[in-house]
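The other protein chains are all here in position, but one chain of the complex has been omitted.
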């Protein structure tokens, strides 16, 4: 029986007996933990949206022949990738935080094409296994977490060169039925709220790193897994009474560390085992999808722009020209991100396996803007908010018979505005610029799917500077020996734009 | 017989007897004028590209049933609009300047849908006339210039309020065969290089401005037209001997003022006459197309990035990390523009007339980035170039027997680089950042298709701040009277993104 | 007996029986409150620095004839104002937060010159009273808080027009010995940690606002005062066990709301009473001092740059060129702020009262950069830090026997780096970019001493655009009627720079 909506999803998480540590203790039942629950609510929205707006958040899968949640769908067209972006923005609007499902979606899609090509070279059966697995999770409508980022140890050394070999997840034992892995994955988005985790390598590998070239699916409650919960700014406000001070009481993100100790993966759930030379293909395709998935942040941007417009209204300054101009600036930045994301999706091409892959240059451009613009949007939101956003008393003061009336009197905005509503919208702005969801809106925008420098490296690789030099030299009337013409560039970006017939000119 | 290529196009311009003033004199034959010719060469490339790469620069028109130059094509799909952007970037690469044909293309497309809607309301026959006219110019393969920007006089007054009624082009006389217009259009891109000019109003009109609500096609050599050529930075270098100092000797842009004195438009070439309430529709659709047409500047950006990469190479510093990083930054900015442009085109919708119109929010976002990023790309190009870009001696010094050898000796770059080539690439950078094509790359990027503030106003109108406020208030758990829900917003941007069923949430 | 050092200062705060509300309860003894104490420690540093480095943090006062804490000193030279900046930066380095004493210092100095001028016009004795008061607090070495920002209600209305007359602090009663005031001051920096509060008006006043034109000194424990403590991001981490998660366990800022209910000010402590036309002079001089006092943030910037350099080292990437370049960028921005601050101080002039006032244009330029650059420095710090800064487990996990060893193993950086130290420096970065001291480093940088728009208004007033137009027209060889020459400008900035003899040219 598939999970049909958010409520059923939440129930599906009960009773799994995960080993989760938080504040020095094992968590009894994460579903009922006041600090964890908002992150579960965020994922629940991905179910409800699919139920309420199937065009946006579900798709017909030709793999399983049924309508599936879009997060479990293998892209069958460029429009499918655009639709991911549309859904991501909508969910950003609905939750104001990270809804934690893009890694899984992007992992399934990049594995889909990569396993096809591994099989083509090595005669393996990974692609078939993956299709079976995808069909199963589509039918059951489950949440897939993708586990990529290893803890890495000394960054100047490769996996096999590390003093401690566990700095990257690796196979430590094999038996006829499968393999056993050990290691740790850092900052795992939504892992505790998932049903399955797909483990993947995090960097280009060489022959000597063969044991690190492992991809496989693991149930979140597999023996040998320990979760250590990550702290977020203001996280404990979720555990206080009331709902005002948390700013966005319903929704938050989640990152935890996953530690694997001899965790078993059966053969039928292994999708790469030792084909180290395909690690970079998998990672590049994954990051290509994922950097464009950060379009979700434009949904959060919509929330913050809306909050800023609301507080300007409450403060009675909605018509000040500098306020209106700041709202325009925030919108302009937000839409610049959105444009690059959907442009990357529209400019997709079909892979040999048949699914669709978005444009890499524009995906990197999108994500690179994401590492900057949300910070500026957040700064402008704080500008519009006024200083009260960081000096307001706690909700308890609002509820107290001694101080409540004083605050009601003295923190009034323009006529007709409820003091409480004014405080609530300020707490939302605090939440997204300093508090719990600033983690998702700002820092995760910086580092998720690769830090800024990773995008700059990729933009450099896509830049086709040799081609551009030739274009410039023609206009400057420079005739040079054609030796440099044969320079091979690591990118075919202009061929993708202009069509490969244009290679000649 | 249609014009088949650039050479035929150039010949087609001869012998038209236009009244063009430049440096106080009438120009004999613009085709042979050394300062004007580069702007003609730029348009010639639009013919040659259509011949050499028909997929990119031509299209099958269902109006005329033939393959037509893409600049004359009425968009029959979103992909057609994307293809315009692809072609625009390519032509930017090929010419390094403004190739002057986008205004005509965007005018035809916006008139196509607007005349359809005028006819629907008023029972006029403008749409049919326009289709006939388009068919004709498609078959003859002509260049259409669009004349929109009036000189405007006192900007705080409407056309009919001006002290001098000619500050906006208007009908001064009528007879049974047509109308006569008087007035002036400023900074008309490529007008002298066109075969036809389509006159259009430049701003929202009211009933009392009825005589200003005139749209019609006029041959460039119609009696009563005077052209006054605009100066460009370093324009006279084109008239000096040699080709180095101009930087890009082959190509340039062109802007002139057109003065109409009782110029006749026959009835069959009139496409609006008095339907003042449609002026704003026409202008909004035109600017919507045209702001996204500024994707052309990414082609110029490619040239300037290429020139910067080349000079870094010639200077022997191509591997300095700060140089590489600056090339990445230039590329990132350039592609951010491109992404917004094609995203706007992809996100098109079909108009009642059947042609396609791109997304307005993203078109404005695209153009707004164009008002900033080329300046920053230009700044970085000057950074990489080094000071010599503005202190180099003239070509005459390079050619002189006294100073030539001294310069050859002392202005050498790294081994193996020709001093002349180093100078040539520096002159190209000067050309695009200070010189003749800086006009097109910088200032026209600022003001063409509307100055920055025009985009900010339009982004504000598209921003749906009321919708965003509701999104934010839901997350802040604010329950308010639903009065504000009925606020009408001037935009349906989110409906376009999410589908109109999403209106409810 | 004067307070001699930080420890004595802390003792001086005990037993005052202030009425402070926090989390719905009265605070027993703020000195012992774990959440409040770090803000007290920050002020204690201002005492210790004066003891340890008297050249930097104390001065000889010709008022009292003794060496006094620099925060209590009336500036007797431009160098005195520069020395304030030097001290402010140093204390920013020592505390990494707001040390809360600049408002008092700037209030005393602006009152010093303003009372002199009030007396000159009205024959009052405010200046003499103020000198007596200053002498007393200098001798006792006390902390003075300045209370300016009213809660303001509807911002489009003046104090006397508000529906509720208490939206601005005002005199509600008089008797022969003094006056009684009612109202509230919002976001009062360090008020609870002060010995005295000086109440001042917050905006330009008119005749009908006479009762709002009140300035006077009040002991913090005066009857009728209620303090409501402001929440800060992550504030409750100070109340958890351990010192790691708070990031900077020793120091924090403090903002509270002060509510006055019929609070008495005796005549001898009143420094303005009804001279409404001097409110704007007082405020302008205060903001002029205070906007330049934000040089303190460069000390916090030094901390954050240092933390970024340290984490880069711990992560083993200190030599990556992009990391080094980001540290340079942070430094460049930080020093740009510093330069404008000290330039404003150096460019001081003597007031009629004899003390010194810094330059207003450059003070506004300084503060305006402060509203932007710390956000960018913070963004770069997060970039260098890596994602772990927001996904790290709590200190309790580090101390736990179950998870501690796992974290020790898996969160190791480069060889030789203690995992705990790596975590500590990341928590400091979190503290300053999202956590408790982000309040002081970011949001207070935005809104303290006036929000960005306030500086832009003041820069416009100082801009002397009429003078600049004349300069430009001379070069363009424009000869115009000299009518416009007589335009009066609200600024003499160029006279201050060039000397008033330059007025002529």
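First chain written, first letter: the chains are A, B and C, and each begins at residue 1.
Please note the rule applied: a residue touches a chain if its C-beta (ideal position, glycine included) is under 8 Å from a C-beta of that chain, and two chains touch if they have at least 3 such contacts.
Everything quoted here is computed from the prediction, not taken from an experiment.
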Notebook entry, point to check: Of the residues listed, C:98, C:342, C:411 or C:439, which one is in contact with the missing chain?
Noted result: C:342
Note to self: For a quick check of understanding: of B:78, B:142 or B:259, which residue touches the chain that isn't displayed?
What the structure shows: B:259
Next item on the list: Kindly state which of the options B:32, B:132, B:208 or B:383 is in contact with the chain not pictured.
Entry: B:383
Check: In the whole complex, what residues of chain B lie against the chain that is missing from view?
Finding: 21-25, 149, 151, 153-156, 163-164, 166-167, 184, 186-187, 226, 228-234, 236-237, 245, 255-257, 259, 315-317, 320, 322, 371-372, 375-376, 378-379, 382-383, 386-394, 396-397, 399-400, 402-403, 406-407, 409-415, 430, 434-435, 438-439, 442-444, 446-448, 451-453, 456
Item checked: Residues of chain A (touch criterion as defined above) contacting the omitted chain -> 321-322, 325
Item checked: Residues of chain C (touch criterion as defined above) contacting the omitted chain -> 52-53, 55-56, 82, 86, 89-90, 93-96, 243, 247-251, 302-307, 309-310, 313, 324-325, 327-328, 331-332, 335-336, 338-340, 342-344, 346-347, 361-362, 365-366, 368-369, 421, 424-425, 427-428, 456, 459-460, 462-463, 465, 467-473, 475-478, 480, 497-499, 501-502, 505
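Everything below uses one rule, namely that only the chains that are shown with their structure count from here on.
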Checklist line | Separation of chain A from chain C, taking each centre as the mean of its C-alpha atoms, in whole Å | finding: 39
Next item on the list: Let me have the rounded angstrom distance from the C-alpha centre of chain B over to the C-alpha centre of chain C, please.
Entry: 50
Checklist line | Residue numbers of chain A (touch at least two other chains) | finding: 456
